[in-house]
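Missing here is one protein chain; the remaining ones are kept as they sit in the complex.
Chain nomenclature is as follows: A, B and C, assigned in order of appearance, with residue numbering initiated at 1 for each chain independently.
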Amino acid sequence: MDLSSYLLVGAVLFVAGVVCMATKRNGIGVLMGVELVLNGANINFVAFANYTRLGLDGQVISLFVIVLAAAEAAVALAIALSFYNNHLTIDVDQANQLQG
Amino acid sequence: MTGHQLLFWVFAAVTCGGAIAVVLTQNVVRMAFWLIVSLGASAGLFFLLNADFVGTAQLLVYVGGTLVLLVFGVMLTASGPFSKMQTRPGELFLAGVVAILLLGLLGSSVCSVEWDRVIAATNSGHQITNQQSLNHGFNRPEEGNTGHPLGMAFLGMRPDRDLVAGNKTLSTGYLLPFEIASVHLLVVLIGAAYLARAKRRVHPNEL
Amino acid sequence: MDPQTLQTTGLTLKWLLTIAWLLPLLGFVVELIGGGWVWGRYSKNAAYLSVMCIVTGFVCSFIALMTWGNATEWSALKDHGATHGTSHAEPSRHASGVDAHGAPKPAAEAAHGHDDHAKPVAKDAAHPAHDDHAKPAAAVHVAADHAHGTPHHAAPKVVFTGIFYRLAQFGSLDISLSYYIDSLTLVMFTMVTFIASCIHIFAIGYMSEELTDNYADHQVHTSHGHLHRPGRFHRFFSFLSLFCFSMLGLVLAGNIFQVFIFWELVGVCSYFLIGFYTERKSASNAANKAFIMNRVGDFGFLIGLMIVWTWFGNFQFGDLPAHGQTQPGLFSMVRGNDGQMKLHVPESGQAEVVFKNQDNHIQTKPNGEQRTIPYWLLVAAGLGVFGGCIGKSAQFPLQTWLPDAMEGPTPVSALVHSATMVAAGVYLVGRFYPMFTPEVLLVIAYIGAITLFLAATIAVVATDIKKVLAYSTISQLGYMMLGLGLGGWAAGLFHLITHAFFKSLMFLASGSVIYGCHHVQEMPQMGGLRRKMPLTAYTMLVGVIAIAGLAIPYVTLPGGEPIAFSGYHSKDAIVATALTYMNLNGHHLLFFLPLAGAGITAFYMFRLWFYTFAGEPRDKEVYERAHESPWVMVGPLVVLSFFAAFCAFGGEKGLLFKLLLDSEPASVPGGYVAQTEYLSQGLLNLKLPSHEAIHAKHDRAGTLALIMAFVGAGCAYLVYGVRWVNAAEIKQQFSGIHRFLVNKWGFDEFYDMLFVKPTHVVAGWCSAIDRVIFDGFLHASAKAAVKVSDWDRQFDETIVDGAVNTVGNWTFAIGRSLSVVQTGRMRNYVMFIAVGLLGIFALLIMFFPN
Partner (left out) sequence: MMPLIAANSLAEYVLESILWDFPGNGSVAFTIAALVHVVLILTFFGVAPLVFIWLERKVAGRIQDRLGPTRVGGRFGWLQTLADGVKLIQKEDLCPADADRMLFRMSPYLVFVASFGAFIALPFGNGFVVQNLEVGLFFMLALMSLEVLGVVFAGYSSGSKWALFGGMREAAQVVSYEIPMAICALVPVIATGSLNLVEVGHFQAGGMGNWLIFQNPFTFVAFFVYFTVATASVKRAPFDLAEAESELVAGFHTEYSGIRWSYFFMAEYASMFAVSGIAVFLFLGGWYDGFGIIETLDRFVLDNGCGWLGQYTVNVIGLAIFIAKGTSLVFFQMWVRWTLPRLRIDQVMMTCLKYLLPISCTLFLGATVWPLFLHSMTAGQTDIIRAPMGDRAYSPRPAAVQPLHKSHSAPHPAPAAAIIREGSGKEA
């Protein structure tokens, strides 16, 4: 298989994640979209690491992405719980206090 | 069709299908399930890409850790039976159009690049040979089994760079980012615990 | 004297005098700190330290004098004694003319022997015996001896000069701390330190009232009665120390610039001390007056300094080694070492004085021309410097500050008005003497004469005991100036020294009286005090006799000495000079004024003594409370009275006069002969008397002066001693004159009319101009500015603000309409990002198809 196949898979994951973020009204769903986007990026990194002569960099960066995604998920969940505690819902459209 | 190709198509199909299923599903728990499927399959893609450590980390951290948290969150924030969180059809349509355009854009970008030339351009000339890496007990990244090299890289040493013959300069590896990420994780742990800690809610009728 | 000895002596003198000079400064600093913070304000340590410093200074000065004498083997005494002793020993020959003395030098003969003013003299011919066998060594310069040049008179005039510290050097101009030591310096040092020591000791007693934290000043009235303030004992003594330091520095100074610096320091110290009772309005006014009038004189001094700097490029008195060769000092440049100026009259133009160097050769510029200074500028420089002396020595017309300065504590008066500050002016005239042209000397003489008469007449009517002494001081200073101006260099300075002794004695005695009478100063409240304070009275009497110049006529001591106190000798010398001068040049006033002054002096001094000490007490209360002062005050009186009586022992054959004579400028002894060059320039035709001529007139002048003194003293005795004539009746009889004299000849009013009132008038004009023209202009421009700014405001509010507000409104409206996009919903933002990304790529593809 060549590099572009993996990149296309990453692109699909990315687009799915973006659409997920854009359409899901559930906060957890938005979070899942973020995870999909990050995973699409990870596939790209690892694919480049494998197919080019850039060595370990891609894998290392994808590891960092995974770690930071875990951190992000923890914080985002904490935010979601806090949001839920305050609004009694997880609908992110209710969080429009910044509306202009 | 070789085994690799076969496996790639299987994993790619599961990954993409899982992702699309996540988008299309309305039930959050099912979304989580499909997400697990998608991410697990992408871990398989990592294995195919000889990144066994990354794939394993994906399974352990992402699937085994993060998604359990997500599911937890889903269950803790279950909304009442009457609150429907339906997205408006117009938005869905717009999202679909944007998705198709975005996919087309990304796909055309991927396909329009001559990757062979790009890969050739990345050849720095200081590549460790197979025999060299074997002599030192390391596999090249493209040969899989990258656990040891990654470990060394996190400790501040790059076997694939530093062991090249005639290379006199030592790279610094990823020790500092690794440490920063560690501290970051700790901070996040504390911060998340603080944010999500139980707060006594004051009801108006209690006052 | 071999150069080695000279050098050693020079160094010794330098360091001894430097110690004597700097010790008071050290004392000042330590007292200031110690009195302020260490000992506390009410310790006598300041006084002890101050006395210690000044007494040590006196010891050093005295040792220096002895060292100098030993090094020169007292040649000054021997030689002059030989020369002049004969003339004194043969008073009968005075009238027979100077030729009998047989001065061997042709020039001297010519000068002495002929009254013919027009006779030309070849100056350079006057140096057959010019010898410069004593070459300068290091910082020691030995000038050639003066023009007598007798075979036995081989000892040169010895001057030690050099530089302590060079502040800056511009070409030949040295701005430096230097020293100039000759016998005058040494005598001045010894005198100043000795008298200052006495006064310091006296002051310990006199100022002891200040040793309290609640000193009651009875002359200052506040709403709560008398002023009560903390005592200022240590401050007084620290200022005294600083004063002594300044005066000694002035005397030691080796250049005119340094003199000026210490001159001003002396001035500021006198300001502090006169204004010591600063709460008294009169005291602070007096301090201001003294300071300001001194500045008037110093203005002239500064002009003189500028001329000197501009034309001579040199401030040094003596010759100094510089750059491997000897840099001639001011004196050498003007007069060479023969004491004569070389005049040069170009074809068309003014007379010029040619500069010489120390070897009497003419100085030239690099282009071969002679270096010269216009004669009139030299006159102006001399007048300028003398202007400073007028201020400092309270000469006419700047004399009015001195009586007011009696507001200071009496020891200050004693110090300022006898030995130090006022002496500085006389000293400077003496020191700067070679620079003065005959015209300047004439001015000095006239100023001195006027001053002495004027002050004496005022003293006659003064009733404040210190005021009498103050006018007496002015008068005596006039004598000194007169003597110097007439060519009696040694006579003037001789009187300076003797006067310092007896005047400080009298001031201290008056201080003792004031102290004993509890600060009563008015003589009409006194009388008969000799029974209460005999020591004070009789020491005072010594001073009175000394200043009056009384002597026992026709009775001489075995050595041919007249039985007389110091004042007789010194005043005698001045009157003799004046007589000789009158005989040579006319100018009769210059003789008759001092002669009359001698009588008036005797009158008012005895009037003072009789008023105070003799007769019956006029004010019982004062008399009852009066008492003799403690020994710490009376002791100095006794010591000083001894010196007042005997310091001039021997007169012109005596020790003091000879010491002074050793420093006499080379131009003086032979007299001065007018020259044709001067006459052709329309300059004054003046001759200065030679020593020999003065000796010739000595006895006659002395007799006249003595008669006048006896007349004066007798009048005083008749009026105030036995009260044969009622003074009040005389006063009534001559009430106009009396009022005129009490008003001090109307000088204060005159100055008020001449300076103050015109100043007020001019100031009124200026103020009017200011109000009408300048203020009007300002107001008009201010109104114009207001108007313009009003227009500006209109412009600002309508156009600028309008533009800004319009833009702001547009922005607000646009922002309001765009805020619809700000949905606050996260999902929409994600969509915006995605659409934006697509848009960017669409644009990219549109504009960059490849």
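Everything that follows uses one rule, which is that a residue touches a chain if its C-beta (ideal position, glycine included) is under 8 Å from a C-beta of that chain, and two chains touch if they have at least 3 such contacts.
All values derive from a computational prediction rather than experimental measurement.
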Contacts of the unshown chain among the visible ones are B
The one of B:C16, B:V63 or B:A95 in touch with the missing chain is B:V63
On subunit B, the omitted chain is touched by residues 2-4, 7, 27, 29-30, 33, 36, 40, 44, 47-48, 50, 52-53, 56-57, 59-60, 63-65, 67-69, 71-72, 75, 132, 134-139, 143-148, 151-152, 155, 157, 159, 162-167, 170
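Operating definition for what follows: only the chains that are shown with their structure count from here on.
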Centre distance in Å when subunit B and subunit C are each reduced to the mean of their C-alpha atoms | 102
Where the centres are mean C-alpha positions, what is the separation of subunit A from subunit B, in Å?
-> 8
Out of subunit B, which residues touch more than one other chain, so two or more?
-> 91, 95, 98, 102
Each of the following residues of subunit C touches two or more other chains, namely 827, 831, 834
Subunit A contacts subunit B in the complex at 1-9, 11-20, 22-29, 31-33, 35-36, 39, 42-43, 46-47, 49-56, 59-60, 62-64, 66-75, 77-82, 84-85, 89-91, 93
Using the touch definition up top, name the residues of subunit C that touch subunit A in the complex.
-> 818-828, 830-831, 834
Parts of subunit A lying in touch with subunit C, wherever the complex brings them together = 18, 21-25, 30, 92-93, 95-100
